[in-house]
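The other protein chains are all here in position, but one chain of the complex has been omitted.
When the chains are written out, they are named A and B in that same order, and each has its own residue count from 1.
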Amino acid sequence: MAGEPETSEPETGEPNEHSLTREDAAYVARLARIDLTDDELDLYAVQLAGVIGHAAEVAALDTEGVEPTAHPLPLRNVTRADEPRPSLDRAEVLSQAPATEDGRFRVPPILGEAL
Amino acid sequence: MSADSNNGASKSAGNAAWEPVIGLEVHCELKTETKLFCGCRNAFGDEPNTNICPVCLGLPGSLPVLNIRAVEYAMRIGLALHCEIRPSIFHRKNYFYPDMPKDYQVSQYDAPINVNGWLELPDDSRVRVERAHMEEDTGKTSHIGGGGRIHDADHSLVDYNRAGVPLVEIVSAPDMRSSTQARLYASELRGILVATGASDGRMEEGSMRVDANVSVRRAGTFELGTRCEIKNLNSLRSLGRAIEYEIERQIGLVEAGDKVVQQTRHWNEDEGVTSALRSKEEAFDYRYFPEPDLVPVVPDGAWQAEVAASIGPMPAERREKLAGLLGPEVVSRARADQIATVVEHGLDGLVTAAVGAGIDTGLALARSSNEASTDPEAARRIDVGGFVALLGMEQDGKLSATQSKSVLIEMLEHGGDPVEIARRRGFEALDSGSLAGVVAEVVAGHPEEWERYLGGEDKLVGFFTGHVMRASNNRADGKAVAAELRRLRG
Partner (left out) sequence: MTGPGPTDPGPGARPSPALEIARDVRAGSVSAADVVDRYLGAIDEIDGELHAFVTVLHDGARREAESVDLKVAAGGDPGPLAGVPVALKDNMCTRGVPTTCSSKILDGWCPPYDATVVERLRAAGAIIIGKTNLDEFAMGSSTENSAFGPTRNPHDPGRVPGGSSGGSAAAVAAGLAPLALGSDTGGSIRQPAALCGVVGMKPTYGTVSRYGLVAFASSLDQIGPLTTTVTESAVLFDVIGGQDPMDSTCLERPVPRTVSALGDGVEGLRVGLVNELVDGVDRAVEARVRAAADALAGAGANVEDYSIPEFRHGLPAYYIVAPAEASSNLSRYDGVRYGLRVEAETAEAMNAATRAAGFGAEVKRRIMLGTYALSAGYYDAYYGQAQKVRTLIIDALGAAYQRFDVLVGATTPTTAFAIGAKVDDPWAMYLSDVCTVPSNLAGHPAISVPYGTDESGLPVGVQVMAPALGEPVMFQVAAVLEASAPVLGPPRVHAR
């Protein structure tokens, strides 16, 4: 339990059953849209596998018939009236933007199509 | 494989070996005052980035709060489509794009608010509606340089006024079998959306966006073929043309032994073709998970009943009611079209008021669908009593048809009382004596044509009527002229 010495040694790079390859890590990095170097990919592959290894005990639990908790609160139907509230001052917002043009946020050319 | 528009008949219906299978996904903007999760105005055309706040801009620390009217409109749509309204939750759909302030879209995934509905079309076919769920809209990106298209752009600009506008996405089952049926579905759905008050239904303006899923299979089989999603359909006509093109394209592929590749395709209106968007390496993983910042929406029976009571009759019911005014008369195609036009533009009230006041149903339908519908917004505001009075004047022969139409146009443009307008413009139908005199004069002036008419050339009625109109400053009523000519012929 708390403070017990760890028995698995993810840092040695020994593959456990939850290993990630560099390609697995690269796929996750693409989904997360973060550029990682090969060294970082390798490091994260190992570290992720380590944490996943601990999480695996959770994966293995018998939770038959147990409902997931998405919210600790039993709230329902929280809504607001369809009434306008003041919007932000555009100048204040745009003053914080990296690049603007004509009152809009400017970005480099977009490679992919909108979904 | 011509891309030309057919004249509404499904070209592919001629290829009996293949059956098209079509489903439509319709995104409809809700006509709320404010956005789905914040109090910024839901307005079209304002200066860029003036309707934004921490929530719809997705600023760090912001949180969504659900607009109750958006929920009610979603329920109205569900009820109008005969859906079951269920307890629902929101999910996050995670992907990166500059028009997405949070780089995830709050939507509904496996627990949507409306499921298992259907839509009956005027051709009596029925299309199932799998679901109609709530989600937030994205901002708008403009591509600068390169002719405005994304491919050659130098950079892009983003406006978040539209980000967070409430949408309902309506997904049909793949029940449609022709482009005609798909057009009919889209048209009927639009009428329903407008009738619920939840939406404008304007395809050209983007408040109703239609995507088509098209596949083909061998006639008589039941397995679905590979489908393509067609986007950029800005009108019913584009919808029809694009589906026709795509059906032909897919049949061409499979008949040649090739496979249809599952992909999203863009409809090019000018060239009349669909083309593949830049292909993605892998099918996208949206990593849906329940939105932790929102709680479930559970509309109880009382709320559902309240919403149901607030919806007026749907187009189908209204068309039926108008058709009923024709009495036992069989509804001709022309009459059905007039009825559809009247209902589409929300002018039923004019027709029923006129008929209720004793106006001939055919006349009421004609003036509503032909003249009044030229300016539907004005027609919906027109003084109903004035409209009925005008038709009464025409029906009683005090005004010719031409004169009546002219007064109606003026009433649409400027309002006013029909009696006064007619007097001011010197409109007065010719009395029968004067009419007979003018007809006699015209007949005398065209002996050759009169001989031919006496010989049986009935179409010369139009010729004589035209001259009588000119000679009388349009004060003659066309039907009265025809009757007089027949009387003269004997």
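Convention: contacts are C-beta pairs under 8 Å (C-beta built on N, C-alpha and C of every residue); 3 or more make two chains touch, one makes a residue touch a chain.
The structure presented is a predicted model; accordingly, all values stated were derived computationally and were not measured.
Visitor: Given the contact rule set out at the top, which of the displayed chains would the hidden chain touch in the full complex?
Guide: So, spelled out: the chain left out of view touches A, B.
Visitor: Among B:31, B:76, B:92 or B:133, choose the residue that contacts the chain missing from this document, as touch is defined above.
Guide: Considering all chains, including the one not shown, the answer is B:92.
Visitor: Looking at the full complex, which residue from B:62, B:232, B:264 or B:402 touches the chain that isn't shown here?
Guide: The single option touching the absent chain is B:62.
Visitor: At which residues does chain B meet the chain that is not included here?
Guide: Looking at chain B, the ones touching the missing chain are residues 54, 57-66, 92, 94, 96, 98, 101-104, 156, 158, 285, 287-289, 292-295.
Visitor: Touching the hidden chain in the full complex, which residues of chain A are there? Just list them.
Guide: Touch with the absent chain occurs at residues 1-4, 6, 10-11, 20, 25, 28-29, 31-36, 40, 44, 47-48, 50-52, 54-55, 57-59, 61, 63, 66-73, 75, 78, 80, 88-89, 92-93, 96-99, 105, 107-112.
Quick note on the criterion: only the chains that are shown with their structure count from here on.
Visitor: Going by the contact rule set out above, which residues of chain A touch chain B in the complex?
Guide: Contact set of chain A toward chain B: 31, 33, 70-71, 73, 75-88, 90, 93-94, 101-115.
Visitor: Touching chain A in the complex: which residues of chain B?
Guide: Against chain A, chain B makes touches at 32-34, 38-41, 47-54, 57, 65-71, 89, 95-99, 138, 141-144, 150, 153-160, 264, 266, 277-278, 280, 284-285, 287, 290, 292, 294-299.
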